[in-house]
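One structure, pasted below without further comment.
Yeah, one chain of the complex is gone here, protein chain that is, but the others are all in their spots.
Chain IDs A, B and C follow the sequence of writing; residue 1 opens each chain.
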Amino acid sequence: MARIGVFICWCGENIARNVDVEQAATQVAELPGVACALAYKYMCSDPGQSLIRQKIASEHLTGIVVASCSPHMHLRTFRKAAAAEGLNPYLVEMANIREHCSWVHHDRAEATAKAVELIRMAVAKVRCDHALQPIAIPVTRRALVIGGGVAGIQAALDIADAGYQVVVVEREPSIGGKMAGLSETFPTLDCSQCILTPRMVDVGQHPNITLHTYSEVESVEGYLGNFKVTIRKKARYVDVAKCTGCGQCWNACPSKKTPSAFDYNMGTRTAIYVPFPQAVPARPVIDRNACLHFLKGKCGVCAKKCQAGAINYEDQDTSVVEEVGAVVVATGFQLYQIGKERNGDGTVGYGEYGYGEYPDVIDSLQFERLVSASGPTGGEIRRPSDGQVPKTVVFISCVGSRDNAKGLSYCSKICCMYTAKHTMLYKHKVHDGTAHVFYMDIRAGGKNYDEFVRRAIEQDGAQYHRGRVSKITQENGRLIVRGVDTLVGEPLTVEADLVVLASAMRPADGVEPLAQKLNVGYDENGFLSESHPKLRPVETNAAGVFVCGACQGPKDIPESVAQATAAAGKVLVMFGHEKLAREPEIAKVNETNCAACFTCVRACPYTAIEKAEIRDRKGNLVKRTARVNQGLCMGCGTCVALCPSKSVDIEGFTEQQVYAMLESLE
Amino acid sequence: MLDELRQTCRRLLQDGAVQAVIGYGRASPDDPAVPVFISKPEDVDQLVWDDRCFANLTKYLSRKEVLSLGKLAICVKGCDERALLVLEKESQIDRSQITVIGLACDGVGQPRLAKCESCDVHMPRRADIVVGKATVPDADAGAKRYAEIEEFLKRTPQDRMAYWKKELSRCVKCYACRQVCPMCYCRQCIVDKNRPVSISTSATLKGNLAWQITRAFHLAGRCVGCDECTRACPAGIDLRLLNLSLAKAAEENFGYRPGMDPDAEPIIGAYSQQDHEEFIR
Amino acid sequence: MNEANVFQPKIIAYVCNWCTYLGADLAGTNRLEYPANVRIIRLPCTGRIDFNLIVKAFERGADAVLVSGCHPGDCHYTAGNYHARRRWILFRQLLETLGIDANRVHFSWISAAEGKKWQQVITEITEKTKALGPYTAYREICQEC
Partner (left out) sequence: MSELLAKKDIVRLVDQWLAAGRRVAGPQCVNAGDPHRQTDLINYTWLTKVEELQLDGFVRPTNTIKEVVFPRHEKLYGYEFKGKRIELVPAELPTAEQIVVGARPCDAAALHILDAVFNWDFKDEFYNRRRELTTIVTLACSKHDDFCFCTSVGAGPCDKRGSDVLLIPLDGDRYEVRCLTEKGQKLMAGATTTSSETAKEPEGPPTRFTLDALGEFLAAGYDRPEWPAVTRRCLGCGACAYTCPTCHCFDIVDEGGASGGARVRNWDACQFTMFTAHASGHNPRSDQSQRQRQRIHHKFQIYPDKFGELLCTGCGNCSRNCPVDMGVLPVLKTIAAKS
């Protein structure tokens, strides 16, 4: 027999003002199954909780209803109190008679009547509650970091330094990401490589870190705490174990004309190459599409030069399977492909700027390489067309950003800052040059950020024009930039030697299929979705998968690093337990009744339902059934509504409970 | 055509390709055709095919009494065949294990059943073996598909409810509609669940309405319009109207007709961010 | 104010735990008054809300039913509300065919930030249902044979 205790809170005057709590207690005490009903000033206070605990013991209660505030406020509190007294915490229900009643209904009689009905519904529900035990999921205390840019490096080092194994997957031949190609960084103008490369080396040498470069995640199986990740290691044609990174091969390679992706095609590289001198690992790969051995079947210079015998033309892609408990996604960004982005019906965006047509219209990452000491010009600013030092440079912000018509709706956040930085770097190198900036707004929120922009304008004399550029044409080797200065209210034409476009930030290529493998959501722009924008900024809706860096949204280096450390922190919280406790209010299949139509499998947003087989002792198939993976189910109940025979139910919101509540309505 | 059908089945049984053929037969010429299960080559002469072969035999693919016969061949009309595709999509049958004998069909019943008037699948399209040749469907067959329901929806809501109250008052809850339906393969129907009772088992107006809402909606995006439920109903309730209205909604909103396109994803258990509505505020 | 004889409609609201329930909480926190006719049944997600619940609500004497959850794109469980929306598109057709009054079945997206919207929606539904009067057509169906 049910023995339900009902505890009605005055919440001081908050409830008692509009609800006659004593009368409500008298009324609900009469309900079948109710053993005691009483009101008290503050149920959530220590004495209030003690009262509940006393009654659980003295009245031998089998379930309790607390009629007070929203369950979002205090359900945990009362569940803990019940558990402390030995009552299963899932036998606690709340009736929300404050937010949903006393605060919104001022007629005392009406509010009291409604409160009684809300309590009656809760009593009906608690009578159908099941005692539940938290679900324990074993955890493999080993993490996977996808992406070896600054965010991935930071997350990997933090987790590894805490003493756990980390696997890093990077699809390029070296880790380092976008930051490795930057010149100097705002707002301090410290050299990007100087601060990044030591950390890259740390990753390469860390005893707890396994590094898979030139590799991609092929498939992900499993769930929170128990992922099985298959990684495809692309053929390098260089045996990394034998190679010493001496450089004989790439120095001797006769194929030297391939545009360097690391330099954003501003320079060239050989067919066997390391992307940049400080690469980690400092081991080359052979580009099949440039290598004469593969193209023409003859050459073999690198193999001849290699003392270690590390060249292997027969190399094949291989797969490794890594078992990990948590995944950190740090796949970073790419730039908006000016003039090449497609928007359903065709190519859109900024053909009028002549990018790709005029060699001296470049994007911001290309400019980074131009000013980088390790770049193709050795740090001298020389324009691509003729190698001349440009005397007038126009920088255009918001190319692709904040443009619903032909670009992307969002602000890429970092362009204002790096454009200011570019003008400064330019002025520091070309003292007699002029830097013009066309901008929409200057967004420089951040420590020392606005000061930095002011310095560019006031000390280094960058000419800022608030307005858009409508067209760029080329005349006599110069670029005619036609725009408008909206502050002056007049058209403005600048003859420039070089134009730098601050292209929008987009998620890296291939992040959507990766997100699908991991079951992480993404927005219409392809940025990965965090669980909650404020309270769970690095978690995703796929339990055990975390995000950091620019794959989640545009951000600068400090933010990426901070988020990476946060993601590492979340991983470490997980790894602090041998087993993870998950809420048991999740789906459960009645496997005997399941008709195995697998509509639920198709619908589950978490791929938490799998197709399973029931076999007898001899191994003969008895029947097939849907089965819930407790590690993945989040308890949304989409499966319940779709199951025609209701062979699946959600604990805490079972069919029985919901119908009992309905039946309890007068 | 009948000879060809019998030959085909005889060969399948003789070769051991199948252990039984699900087809139509009858005891005497005046009787309507009934489902028969032929296991011996010498019995194939029991098979018949004419315009009184109403039953959608695909229902038997979820009857254990029939599955126990072994590997099966099944005779299907173009309309019935659509059910096979739905069953396949819903993991109920392994199509590779079933030999499908398609029967060319110009419609059944005297006069033709309502479904036959707007039929656009006279020839089965995905059968392993097709027997016979059928006429080409009328060009406006598709246009007539929802004519009945569109006509019905012109009535006032009060009139519609009055109609269903009258019709459903005759329902005795014999569940013939469920038992003949190839899509009703649940091991335990929701109406037979008693904890909780979400649908009253009483054959009252309340219970009957709840049951028919449930039956019809569980077929939303799944019903292939074989109209077996309507044919089976001893109370003569035109269940076809309910099914048609949902088929219409499925086609209008999601461009989907169950059992037509093997490449189309089922619409139930799926969604699109572009699903359009104007009633949610 | 005694309105004992005025028809007080019974309104059952099935709401998701993460958006509309919290929206109703916010209405409370902001002390936004609205009619006391609504009874909230909290479910994890609109994806969990089955058409049978709507039918049952009418059987239990509801004069109007509200189903409400997170706005598209905001679902706590990423897609539950999309599944729900698709079902309702179909279900409304069935209701229409059966002649069940569409003015008695309401759907809304109300976020955790929309306490004001919750107040408005409930007020409007209550007023509208009062104007329609009791749902006698369905109650007649539920009377014993």
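Going forward, a contact is a pair of C-beta atoms (placed from the backbone, for glycine too) under 8 Å apart; a residue touches a chain by one contact, two chains touch by 3 or more.
Just so we're clear, the structure is a prediction, and the values are computed from it rather than from any experiment.
If you put the hidden chain back, the residue from B:95, B:126, B:173 or B:248 that touches it is B:173. Annotation for chain A: contacts to the undisplayed chain at residues 30-32, 34, 120, 124, 592, 663-666. Seen from chain B, the chain kept out of the figure touches residues 27, 30-32, 34-37, 55, 59-60, 63-66, 109, 111, 113-114, 148, 151, 170, 172-176, 178-180, 188, 192, 194, 197, 200-204, 207, 228, 231-232, 234-236, 238, 240-241.
Simple rule for what comes next: only the chains that are shown with their structure count from here on.
Two chain pairs, A-B and A-C, are compared here, and A-C has more C-beta pairs in contact (counted per touch definition above). Computed from the mean C-alpha positions, the centre of chain A lies at a distance of 35 Å from the centre of chain C. Among the residues of chain C, those in touch with two or more other chains are 56, 79, 83, 87.
In chain B, 190, 198, 268-270 are the positions where the chain touches two or more neighbouring chains simultaneously.
Within the complex formed with chain B, the chain C residues making contact are 51-52, 55-56, 59, 72-73, 79, 82-83, 85-94, 96-102, 106-109, 121, 137, 141-145. Of all the residues in chain C, the ones that touch chain A in their complex are 1, 10, 12, 21-22, 24-29, 31-36, 39-45, 47-50, 53, 56-57, 60-61, 76-80, 83-84, 87, 119. Interface residues of chain B facing chain C in the complex, by the touch rule stated above, are 149, 152-153, 156-165, 190, 198-200, 204-206, 209-210, 213-214, 216-217, 220-221, 241-242, 245-246, 248-250, 253-254, 267-273, 275, 277, 279-281.
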